[in-house]
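With one protein chain withheld, the remaining protein chains of the complex are depicted in position.
And now, chain A:
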Amino acid sequence: MDWQGQKLAEHLMQLMLVFFAVVAFITGYVLGSFQTMLLIYAAGVVLTSLITIPNWPFFNRNPINWLDSSEAEKHPKPQPAPISGPKKKVSKK
């Protein structure tokens, strides 16, 4: 799951759960049935789980673009060897 997908999954999860909670509570209150409220909410939780937990393709529409290897070679990693040695010694003193 890419970054945008993770954001989407979290928002979807929160919105859907709150939505189902509100619908379940109102329905239960109007029908006067606590059980109906619990059943609707349970169904909502299951549905939300199915949509937001598995790594569905639509969470992967913005893949992370890594630099290709030729680009990486032009900007080599800084080599720690000669500089960091004395610095560490200085910091210890």
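The rule is simple: contacts are C-beta pairs under 8 Å (C-beta built on N, C-alpha and C of every residue); 3 or more make two chains touch, one makes a residue touch a chain; residues count from 1.
Going forward, contacts and distances are computed from a predicted model.
Per its UniProt record, the hidden chain corresponds to "Signal peptidase complex subunit 3" from the list "Signal peptidase complex subunit 3", "37S ribosomal protein MRP2, mitochondrial", "Glycosylphosphatidylinositol anchor biosynthesis protein 11" or "Proteasome subunit alpha type".
For chain A, the residues touching the chain absent from view are 1, 6-7, 9-10, 13-14, 17-18, 21, 24-25, 28-29, 31-34, 37, 41, 45, 48-49, 52-55.
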